[in-house]
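Missing here is one protein chain; the remaining ones are kept as they sit in the complex.
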Amino acid sequence: MSLILDNLPALLIAVPLLGAFLIPIIGRFLPKIRDAWIILVSFLSSMAAVLTAFTVYTKGTLVYVFGAAAGSGAAPIDSGGIPFRIIFTIDGFGAFMLLSAAIVSFAVVLYLVASQKERSGKSEFYALYLLLTAGIFGMVSTGDLFNFFVFLEINTLSGAALVSYHRKGGIAVEGALKYLIVNTVGGLMVLFSVGLLYAQYNSLNMAYIASQMTLTTLNIVALVLFITALAMKAGAVPFHFATPDAYSVAPSGITALMVVASQAGLYGLFRILFTVYGGVINTVTVGWVIIVIGILSMVIGVTMALPQKDIKRLLAYHAVSQTGYMLLGVGVAFAVLGDPAATAAFGQTAMEGGLFHIINHALYKGLLFLAVGAVIYRTGVWSLNKLGGLGHNMKWTMVFFLIGALAIAGIPPFNGFASKLMIYESVFAFNPALSIIAMVVSILTLASFMKVFHSVFMGPKLPEFENVKEVPKLMIAGMVILTIFVIGFGLMPDLVVDSIVTPAANALLNQGSYITAVLGGFL
Amino acid sequence: MTDSTSIFPKKVVIVLVLLITLILLLPAAGLTFGDPATTLTDQYYIDNSQVQTGANNVVSAIVFDFRGFDTLGEACVLFVAVLGVAMLFRRVRK
Amino acid sequence: MIANLPFIAIALLIGIAFAIILLKKNMIKMVMGLGILESAVNLFLITIGYREDGIAPIFTNAPEGVNMVLPTVQALTLTNIVIGVAGTALMISMIMVIYKKYGTINSDKMRRLKE
Partner (left out) sequence: MTSGLIVRTAGRLIVPLIFIFGFYLVAHGHLTPGGGFQGGAVIATGVALILICYYYKDSIEKFSPAKNFKLIEASGLLLYICTALSALVLGSSFLFNWLNASGGLFGHAVTYGINAGDLFTAGVIPVLNFAIGIEVFGALSVVLLYMFAGLRETTRAEDDAPAPVLLKKGKKGDRK
């Protein structure tokens, strides 16, 4: 037991990888147990993530050194206090992202096992799914810049391969190719800026670089490249063109996890801004850049979503729009980072609202994609114009979709309301105009989803959907898991904010604690 | 802001490319070729690779020991590519 | 300044790569542009690790008393090369599938997603 507890950060990655490596062998010789195996491995890796997060919340930041002899610290004395091995540093924010990834990935596995039953090439599909999970886990736990790049590439490539799974006469492959090209360019930009930082500080460890960081021209170039590349990964507006194409053609369950995968890019962005650059750059300017990207994402995402006829494409544009809320909340917090009074007054709340929205968005957007996937699974139709009257036959799916739609529109008592309220309040104190834009976007979101709900589930039974049945129980089980969290987070927002969101916000706002956790007494 | 893929107006692209090139010329002003600013980590690797890993080849020592976890990730990337290619070219069985 | 020629070459290579990626409509050429971009980044990594008159960081039968170049960036480059191969393999396969289904690799003619 202590073996597991001591090595949780390593097992976090090793369990899904081991599962994925065994799948080709199991798929070849024992295809009957493949479904059970994937559920088991996914459950174990989710448990590892939850345990890790729990350990972080109870015992503080976890630092794990890969390949070190037993008992040696992160920065050995003989190296002069430089951490030279790869180090996982999981603080409150990392644990927060791990929780969100763990919940969504397990719920989606249950859904996928039922919904992909009839398809071919499942061994590869499930192995890629586990690798995508491992990529997300790695991105949010690592404390090493190059290691972050490697996991970013795992994330990108497995995401693109999964998007192309259905092929659909080439359309899915086209969407996947677009996603892959955009994200590969982003990944290389990340690597270039990692090189720039390495050339100056001769280290790849985030904490060490943060402790040495000064404001040079090279660092500004690196920061610009980081922001561009990670905004590409997160699907924020100037680079949003690949997101809807990829999301609309991917298998529905995969899209739910891809939302989390893009949020891992958001994690990287916030980590670089707050932890690596936090102390030295002009936070007001960069904060406003983030805010503008956020506002643009919100407005453009929702206006592009309104006229869409393809139901999944519509949801994908809403995903772009919701990413804007997170950027807005955290951007406001970053803009006032240098001002302790303003941070205490509203910056902290804006930060918590933005971060809380990350997990909420992962949950309700996952639920929406799964519900829409259930509709497509039974009817095989994407177009809003052709769907209708499904509420008679698919009652459970209708309820889940309604819950997700109300949550994304920010209606109490669901979780979207809790985080959006925090964002409105705090942003209003910062700049009322921004807050009003956010509210208008929220109203447009509600309008858009009422339209979808009405045209898909309401109305008389259509003759072509006479024989449509409710989806299999495992798919419902996947949706139930997400629904429980959506409602639970909405009913008890204070408890959730206090126990998981505030530690995450504090971890970002307090740069010194991150550095001390890694470098120890060498400061 | 349209839904366009790779079709930007040519002039915009040329300006963009020139801008990127100019920004990336800044490293040439800030760094010197052949004389790294600090070499703390690398000197540590060179001095300690034989003691700690027993390998004569320092690059191998870094790839498989000091930064062995990256190599695992990189092997995974290759694995992902193989699975992706196998999935793309699979035959649908009926 | 002339001693910094490698860095200037890197900037130019990246500019060329971006021009190819943004302007070319043949998808194979876009992938080739990505390859150039990746090579430029690899070149950059190797360049920042060079020490004047350095030798490869290998102790087997090495000459006495010379500097070794920085080994870490070489390890990073090795990793990035493999990642690049993996990405290129996936992209080329996708283009092959697209060509089979559409009969074209021109990005203008295949934007079916737009509707």
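In order of appearance the chains are A, B and C, and numbering begins at 1 in each one.
We adopt the following convention: contacts are C-beta pairs under 8 Å (C-beta built on N, C-alpha and C of every residue); 3 or more make two chains touch, one makes a residue touch a chain.
Only a predicted model underlies this, so the values are computations on that prediction, with no experimental measurement involved.
Peer 1: Given the contact rule set out at the top, which of the displayed chains would the hidden chain touch in the full complex?
Peer 2: Result for the missing chain's touching partners among shown chains: A, B, C.
Peer 1: Which residues does chain A use to touch the chain missing from this display?
Peer 2: 3, 7, 10, 14, 17-18, 21-22, 24-25, 28, 64-70
Peer 1: Take the complete complex as the reference. Which residues in chain B touch the chain that isn't displayed?
Peer 2: 50-57, 59-61, 63-65, 68-69, 71-72, 75-76, 78-79, 81-82, 85-86, 88-89
Peer 1: Which parts of chain C face the unshown chain closely enough to count as touching?
Peer 2: Within chain C, the residues touching the omitted chain are 26, 56, 58-62, 64, 78, 81-82, 85, 89, 92-93, 96-97, 100, 102-106, 109.
Note that only the chains that are shown with their structure count from here on.
Peer 1: Take each protein chain as a node, join two nodes whenever their chains touch, and name the resulting shape: line, ring, star, complete or other.
Peer 2: Per interface graph, the chains form a complete graph.
Peer 1: Return the chain pair with more inter-chain C-beta contacts, choosing between B-C and A-C.
Peer 2: Of B-C and A-C, more C-beta pairs in contact link B-C.
Peer 1: Once you find the CA centre of chain A and the CA centre of chain B, what distance in Å lies between them?
Peer 2: Each chain reduced to its C-alpha mean, chain A and chain B end up 23 Å apart.
Peer 1: Could you say which residues in chain C touch two or more other chains, in rising order?
Peer 2: Those would be 14, 21, 30, 44, 48, 70, 72, 79, 83, 86-87, 90, 94, 97, 111.
Peer 1: Can you pull out the residues of chain B that are in contact with at least two other chains?
Peer 2: 3, 5, 24, 27, 29, 31, 36, 39, 41-42, 45, 67, 70, 74, 77, 80-81, 84, 88
Peer 1: Using the touch rule from the top, collect the residues of chain C that touch chain B in their complex.
Peer 2: Against chain B, the touching part of chain C is residues 1, 3-8, 10-12, 14-15, 18-19, 21-25, 30, 44, 47-52, 56-60, 68, 70-72, 74-75, 78-79, 82-83, 85-87, 89-90, 93-94, 96-97, 107-108, 111, 114.
Peer 1: Quick one: in the complex, what on chain B touches chain C?
Peer 2: Against chain C, chain B makes touches at 3, 5-8, 10, 13-14, 16-18, 20-22, 24-25, 27-29, 31-36, 39, 41-42, 45-46, 49-50, 56-59, 61-63, 67, 70-71, 74, 77-78, 80-82, 84-85, 88-89.
Peer 1: Which positions of chain A touch chain B when the two form their complex?
Peer 2: Spelled out, the residues of chain A in touch with chain B are 17, 20-21, 66-67, 78-80, 82, 84-86, 120-121, 124-125, 127-128, 131, 134, 138, 146-147, 150-151, 153-154, 157-158, 160-161, 164-165, 167, 173, 178, 196, 199-203, 216-218, 221, 224, 237, 241, 244, 300, 304.
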